[in-house]
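All protein chains but one are shown at their positions in the complex.
And then chain A:
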Amino acid sequence: MDQPHAIISVRNLIKNYADFNAVKGISFDVYNHEIFGLLGPNGAGKTTTLEIIETLREKTSGEIYVDGLSVDKDANAIKRIIGVQLQAAGYYPNLNLVELLELFAGLYGVKVKPMEMLEKVNLQDKAKAKYKALSGGQKQRFSIATTLLNSPKIIFLDEPTTGLDPQARRNLWDLISEIRDQGTTIVLTTHYMDEAEQLCDRVAFVESGKIIALDSPDNLIDQLISSGFERKKEVKKANLEDVFINLTGQQWREG
């Protein structure tokens, strides 16, 4: 395999809060055009790491480059080439989706047609709806639409599928894969291992502010198996989620 081009490089990242050390010397690269997953329990430091790369949070020490730009010196230039979806972020009150996209277009200084953006995430029917009135999956798709306005090189998704039903999750996976296929690098966090296994090209396990493993899902699984691990229960060819999807149908049921 050729040495892939690293679009994000994080070296010895440390973040100390007053009373605890959230990130304790993390180093990793994110390659161009990949879907990179940060996995780990709550409080492991995933969101902190993400927000430092997004230039939303100050780091204590370490070096971070995003597409060759330093987070210390070129924060504004970085903001122009990334798209950010925050965990649980709200949107400006009393505005409909088209108006919100117009606002973000102005904030990014780009000219886009809001309806085209909504079509990308299949929300054209909700153009006049308020963000609050959307279902969980629709909210996440809209958030992703706002990250795409500036045609970013990288988008960051913080727990994009938390709280969604299986159909909405799978639907979002398809959307995320499509965005990657169009040439955008994606960094996401998740608690769901099935999601990481299906979606991510490479994953990093974060535990108590440290990376304890980093590789492709396949390699990680193979390593575990080669160490002699065996599941207690024999794996069947389908799981309960497959049953659920098979019974309730693939189509979206949101409203």
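The definition used in the following text is that contacts are C-beta pairs under 8 Å (C-beta built on N, C-alpha and C of every residue); 3 or more make two chains touch, one makes a residue touch a chain; residues count from 1.
Everything below uses one rule, namely that contacts and distances are computed from a predicted model.
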Per UniProt, and picking from "Subunit PaaJ of phenylacetate-CoA oxygenase", "Succinate dehydrogenase / fumarate reductase, iron-sulfur subunit", "Cytochrome ubiquinol oxidase subunit I" or "Transport permease protein", the hidden chain is "Transport permease protein"
May I ask which residue of A:Leu107, A:Met193 or A:Ala238 touches the chain that does not appear here? A:Leu107
Full-complex touch with the removed chain, picking from A:Leu95, A:Val112 or A:Leu220, is A:Leu95
Where A:Ile7, A:Val66 or A:Val84 are the choices, the one touching the absent chain is A:Val84
Touch list for chain A against the chain that is not drawn: 54-56, 76, 79-82, 84, 86, 88-95, 99-100, 102-109, 146, 150
